[in-house]
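Missing here: one protein chain of the complex. Every other protein chain is in place.
Up next, chain A:
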Amino acid sequence: MKTKEIQGKMPQVEKTPVTRRLQDKLNYDELSNCMRCGFCLPACPTYRETGREASSPRGRIALMKAAVDGHLQNGKQLEDQLNQCLGCRACEPACPAGVKYGELLEQARDALEDHARHKVWVRVLRRFFFHFLFPHPKRLRWLGRLLIIYQKTGLQWLLRKLGFLKLLPSYLREMEAVMPAAASKGVAEQLGNFIPAQGKKKGTVGLFRGCVMDVLFTETNINTVTLLSEAGFDVVIPPQQTCCGALHAHSGEREMARSLARQNIQAFKQREVDYIVSNAGGCGALLQEYEHLLEDECEAKEARWFSERVKDISELLLDHGPVEKWGTLEARITYQASCHLQNVMQVKEQPRQLLRQIKGATYVELFEADRCCGSAGIYNLTQPEMSARILDEKMKHVRATKADILVTSNPGCLLQMKAGIQRAGLSDHMKAIHVVDLLAEVRQKGESRY
């Protein structure tokens, strides 16, 4: 009765190559699972910024479904909406029906990628990062060396002094300003591929060192190894591992992501590890989803073996870290969650609990700490305007915490927070740091005391 009354009000349009590709790639069951209750709306950062239904998860799913059902003529707007999505996946925990939005987003982006009409500079950036750089640790290392030359020879100082950087768009300038010092040697080159447990051995951990992480945040990787070893784990760093593929998967390059996943699974499969530990929420989340990324393939079993072992560093440290031996830190600390760490890996409380355990420190909860900071992989480069709006909102709440230290658990978020602190003029009062680095600092203080 009611269904028949309404039908015919929806336009039926000719299928285009784009809508056909969407039809092939999108999981129709998952699209149907969205019951349009709207519970995802308040969770979505771009909905809150724009107030537009089409910029919400419910709206985006409706557009995807309309494309598949033949109600949508023009794929361009859908593409724009998908590009505008941060992929923070805050909508997933909010969804009563458990719709796997992240999966739909990846499938849709994958389908649209072939028809993508990126701006030239976006295309160049994508090719450079996704294909040329991230999958190749050696090239990354070389880039790191170039960065060191830039940073250490005075070239950076000179360019800044001469005002050359003012030629860059403001968001790139902000990122340049907070770029950490690159390291010429990665964690394995500095510590070796096997670091034994201190004291009684509790198990073996494989370190997922990441790609950019190991060049720009080598110190964090080293601290991760040290903390794990102190906590009683043998740490192995399989040399054949590569980039996790998260940025690829999120940007519609699923084939590339699959191939990277296979390489990582093989790298770790050769070692008898109890856990595979990541210190970057964005990477860890995709590592945990390898099982689903490769679900149609014969490697599914191995992928499951891999995914089941993936843990965030904070989980292991909370359960096994010798917190009681750590030193004190008189500071006011707050925490910005990594979206993928909390929404996909479901790691919410562990980093907070670790911070609360630091003696002498006052932990203060950041309002809407669970809301995306706007970094979102390379989103802050591809969608600078929306990213900046979200960041400015975030920094208002950060300022209100009056914290001395802003802790994050993902490198992208860390850079974004550093840029945000500078942008908000808070550099004199506050620093941003990775949770692992803060704990390592606390630990060293402890050592000097004992």
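One rule holds for everything that comes next: a contact is a pair of C-beta atoms (placed from the backbone, for glycine too) under 8 Å apart; a residue touches a chain by one contact, two chains touch by 3 or more; residues count from 1.
As a convention for this text, contacts and distances are computed from a predicted model.
Participant: Leaving aside the chains on screen, match the unshown one to its UniProt name from "Glycolate oxidase", "STM4014 family protein", "NADH-quinone oxidoreductase subunit N" or "Heme exporter protein C".
Facilitator: Going by its UniProt entry, the chain not pictured is "Glycolate oxidase".
Participant: Considering the complete complex, identify which of A:Met10, A:Leu158, A:Ala181 or A:Ala400 is in touch with the unshown chain.
Facilitator: A:Met10
Participant: Who touches the missing chain here, A:Thr46, A:Gln81 or A:Thr218?
Facilitator: Checking each option in A:Thr46, A:Gln81 or A:Thr218, the one touching the absent chain turns out to be A:Gln81.
Participant: Taking the entire complex into account, which one of A:Ala54, A:Leu143 or A:Ala177 touches the absent chain?
Facilitator: Here the residue in touch with the unshown chain is A:Ala54.
Participant: Using the document's contact rule, name the residues of chain A that touch the chain not shown here.
Facilitator: Within chain A, the residues touching the omitted chain are 1-3, 5-6, 9-11, 29, 32-33, 35-39, 41-42, 51-54, 59, 62-63, 66, 71-74, 77-78, 81, 96-98.
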